[in-house]
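With one protein chain held back, the other chains of the complex are shown just where they sit.
Naming follows writing order (A and B), and every chain is counted from residue 1.
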Amino acid sequence: MTASAYVLEYHLVNYRRTWRSSALSTLVLPLLTMVGFGLGVGGYVTGGVDGVSYLDWMVPGLIASTAVQAAIGESTWPVLSYFEWLKVYFAQAAAPLRVADILGGHLAFMMFRVLLSVAAFLLVAALFGTLRSPWAVAVLPIAVLTGLAVAAPVTAYSASVSSDSYLAILIRFAVLPMSLFSGVFFPVESLPGPLRAVAYFLPLWHGVDLSRAATLGVAPGLDGLWQLLYLFAWCAAGWFLALRRFRRRLVV
Amino acid sequence: MLTLVLPRLLSFEGMGRRSASVAERNVAALGSAYWLVMLGGFLEPVLYLFSIGVGVGKLIGDITLPGGEVVDYATFVAPAMLAASAMSGALSETTFNFFGKMKFMRLYDGMLATPVRPIEIALGELGWAMIRGNIYSAAFLVIMVAMDLTTPARALAAFPATVLVGFAFGAAGMATATLIRSWQDFDLIGSAQFALFLFSGTFVPATAYPEVVRWLVEVTPLYRSVDLVRGITTGTVGWIQVVDVLYLLVLTALGLTVAGRRMGRLLCK
Partner (left out) sequence: MTSSTQSGTPLIHARGLVKRFESFTAVDGIDVDVRAGEAFGFLGPNGAGKSSTMRMIGCVSPPTEGVLRILGLDPRRDGPAIRARLGVCPQLDNLDVELTVRENLTTYARFFGIPRKVARARADELLDFVQLTERAGSRVEPLSGGMKRRLTIARALVNEPDIVLLDEPTTGLDPQARHLVWERLFRLKQQGVTLVLTTHYMDEAEQLCDRLVVMDGGRIVAEGSPRSLIEQYSTREVVELRFPTEDQGAYAAKLSELADRVEVLPDRILLYVADGDAVLAEVHRRLLNPASALVRRSSLEDVFLHLTGRTLVD
């Protein structure tokens, strides 16, 4: 456990050097979306959604989506390059660290990044007055859980491919559709049956739904518990897949 | 136009052939994975069309164009997605891919040892980006016709407009590429591109914005592109579309001039 803290420390030190450039894309882009879309398009959604204004309805979805974007950003190119180009993992494996420490430390850093961007977004959302309940702070742990549910399996994927073309494929064929059809911009109920099933299968919708319940102050009930467990299942499955991939590449 | 771009260079002989050989290299480099990436590039605007145009469209209903015509939301958004994808396709090939080939793969060092000149590399890459982008645009127009978001005749007329949009952004992208210092700059380009994507009258008419913002929006290149393509696909072309065309022609010429001037200095130190 302490060993993975050393790995986390490595990533944090690195981040001190690069945070400036990533701050722009992780914070400014969701903010632009909130203003351009929530306010702009929201102005034309005269009826609101489920009895709340479009902006208030969309913001929690956007926060969950931001968590997933941050998780994806950290679990794709960095993981590939730490194996293929920069060989950081191999350097770490030469130190007295277990494979689980190397993976755990990096995932912990990814969650740190998720938490950072979500916290910043939450603050701005509060200033815009779109949070309707103090339960909104629950969005933070929900975002980390959703982020890990995506980051862990994607880390396994990035550790399995040899070229960044495959990462571009993942982004375009999995991440983008998931972001567009997981109830962030419009309710999944209006999707045709089979597509709705896909949305329910993927982690993002559950994160969106839980976050929305939190910021609107609606009790999620027993369904909410199942959704939490379902996200945990994604995390666990992703962790074991990633661990297996890391072992195969680092322990030869 | 070329005489405008390259007043100093003496010979144009073989220029077209050498530029074509640069594009030819890109065709040879198409791997199996690359075709999937290209398919993804085509899919992107289609996904936005279904998510925003259809999904959010259900919440919005109809929308009134500046001329007073009322169209459903998907019809309003589709041409904007088309213009935006012509922009992003042209930009990614001329900025991100160009920079990667130059700095990371050192591809151009090899080419420059041959009779190929820097400006010919630039034109070859731009030509390639245009071929790729125009395939996307044509496919998207077919989908628009199939979804009854425009008529076949209007789709046919919109195609050259998307070609022009691609050239304008491709040329601007090439000029930008000569100014890039490191990968970090792509965050800036990406953010600027995303801001254009959100605010260029793509999802709501520019009239929805306060007066000052509206003026700002209306001078951006993507706004002019959306205005041009939307005018054609919804059959509401007027004099303002002539302004759009002129604007995009000027942008193309400007981009090529700057790129032509700086490309040589960038590659031949």
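Methods note: a residue touches a chain if its C-beta (ideal position, glycine included) is under 8 Å from a C-beta of that chain, and two chains touch if they have at least 3 such contacts.
Not measured: the values here are computed from a predicted model.
Q: Relative to the complete complex, which of the depicted chains are touched by the chain excluded from display?
A: The chain that is not shown is in contact with B.
Q: Just one of B:82, B:116 or B:228 touches the chain that is missing; which is it?
A: Only one listed residue reaches the unshown chain, and that is B:116.
Q: For the chain not shown, which residue from B:18, B:132, B:154 or B:230 touches it across the whole complex?
A: Hidden-chain contact among the options goes to B:18.
Q: For chain B, enumerate the residues touching the unshown chain of the complex.
A: Within chain B, the residues touching the omitted chain are 10-11, 14, 17-18, 21-22, 24-25, 28-29, 31, 105-107, 109-117, 267-269.
By our rule, only the chains that are shown with their structure count from here on.
Q: Based only on mean CA positions, could you tell me how far chain A sits from chain B in angstrom?
A: Each chain's C-alpha centroid was found; their separation is 30 Å.
Q: Which bits of chain A are touching chain B when the two form their complex?
A: 21-22, 24-25, 28-29, 32-33, 36-37, 40-41, 43-45, 47, 49, 54, 163, 165-166, 168-169, 171-173, 176-177, 180-181, 185-186, 190-191
Q: Mind pulling up the chain B residues that touch chain A in the complex?
A: 31, 33-34, 36-37, 40-41, 43-44, 47-48, 50-52, 55-56, 58-60, 63, 184, 187-188, 190-191, 194-195, 198-199, 203-204, 208-209
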